[in-house]
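Heads up, the thing below is written out as structure tokens.
Note that one protein chain is taken out, while the other chains of the complex remain in position.
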Amino acid sequence: MPYVNIKITDEIVTHEQKQELITGVTELLVSVLNKNPATTVVVIDEVPTENWGINGSTVAKLR
Amino acid sequence: MPYVNIKITDEIVTHEQKQELITGVTELLVSVLNKNPATTVVVIDEVPTENWGINGSTVAKLR
Amino acid sequence: MPYVNIKITDEIVTHEQKQELITGVTELLVSVLNKNPATTVVVIDEVPTENWGINGSTVAKLR
Amino acid sequence: MPYVNIKITDEIVTHEQKQELITGVTELLVSVLNKNPATTVVVIDEVPTENWGINGSTVAKLR
Amino acid sequence: MPYVNIKITDEIVTHEQKQELITGVTELLVSVLNKNPATTVVVIDEVPTENWGINGSTVAKLR
Partner (left out) sequence: MPYVNIKITDEIVTHEQKQELITGVTELLVSVLNKNPATTVVVIDEVPTENWGINGSTVAKLR
């Protein structure tokens, strides 16, 4: 029943990589907390680099 | 003053359906908790099926 | 599979009222979008009034 | 180390304005709470007006 | 109508400091984007240091 939200910058993440993130997080919750994978939800948000700030600057500017 | 965030997979949700969700949630908060609708905010996020995971798999793969 | 997060101020909400919110939101998603209730997750966050701001002021100050 | 999420309607916000929001929020956390700007993350979500509800209506309808 | 969520570690933040954060963020959204302060919502979440991770470690361990 856990819900996991992963926010990353939108910089060409493949379907395969998303699948790996989702499998990896789900397995982690099963192994550490014995959660039920059937109701474990993972949502990935890809954020444009001009909408992500770190150290007071957009990532778009840092790249 | 409540804030409600609804996350669903991005699979052709019409403006009319979004309107129904927003009206329904707002009325629910008014009727159950007597909240003020004027400051009740509802945000709907439509998530691509390859970014949504359940049971360790992307929804894109399950469809 | 939808995920809904409801944020409200922490001002004595009963278990019964939380149950009504959860039932109401779930039924809304079933009726409007034909979602599966078995994987519809609703999470309620109760936020202390001094941590909730509106119009530039904490709610604690407004009450 | 703070994480800040700003949700606004998607109505032509320039890169410059996003930069101002990110700088402003980061400086606020440094000045009020003495946080380290190097690990202060700000994420801006721009939400389509038909996905944003207030007072039981989509913003798209109100505009 | 913006919604802002500030997540910080739970390490003795005073009501006065929360008030400053809320006022500061609200003024920023008014000045940069001309938003209406009356419907600008700010929610502060104070997260226990053992629930906050950075660089693969809980903050509780780092302190």
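So that you can tell them apart, the chains are marked A, B, C, D and E in the order they are listed, and the count of residues begins at 1 in each.
The rule is simple: a contact is a pair of C-beta atoms (placed from the backbone, for glycine too) under 8 Å apart; a residue touches a chain by one contact, two chains touch by 3 or more.
All values reported here derive from a predicted model rather than from experimental measurement.
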Displayed partners of the chain not shown (whole complex): A, C, D, E
Residue ranges of chain D at the interface with the undisplayed chain: 1, 3, 39, 41, 43
Contact footprint on chain C, counting only the chain that is left out: 15, 18-19, 21-23, 25-27, 37-46
Touching residues on chain A - with respect to the absent chain: 1-9, 13, 17, 20-21, 24-25, 28-29, 32-33, 35, 39, 52, 54, 59
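Note that in this section only the chains that are shown with their structure count from here on.
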Which listed pair, B-C, B-E or A-B, duplicates the contacts of B-D in over half of its pairs: A-B
Pair exhibiting more inter-chain C-beta contacts, B-E or D-E: D-E
Whole-Å separation of chain centres (CA-atom averages), chain C against chain E: 20
Chain E, residues touching no fewer than two other chains: 1, 3, 21, 25, 39, 41, 43
Touching pairs among all chains present in the structure: A-B, A-C, A-D, B-C, B-D, B-E, C-E, D-E
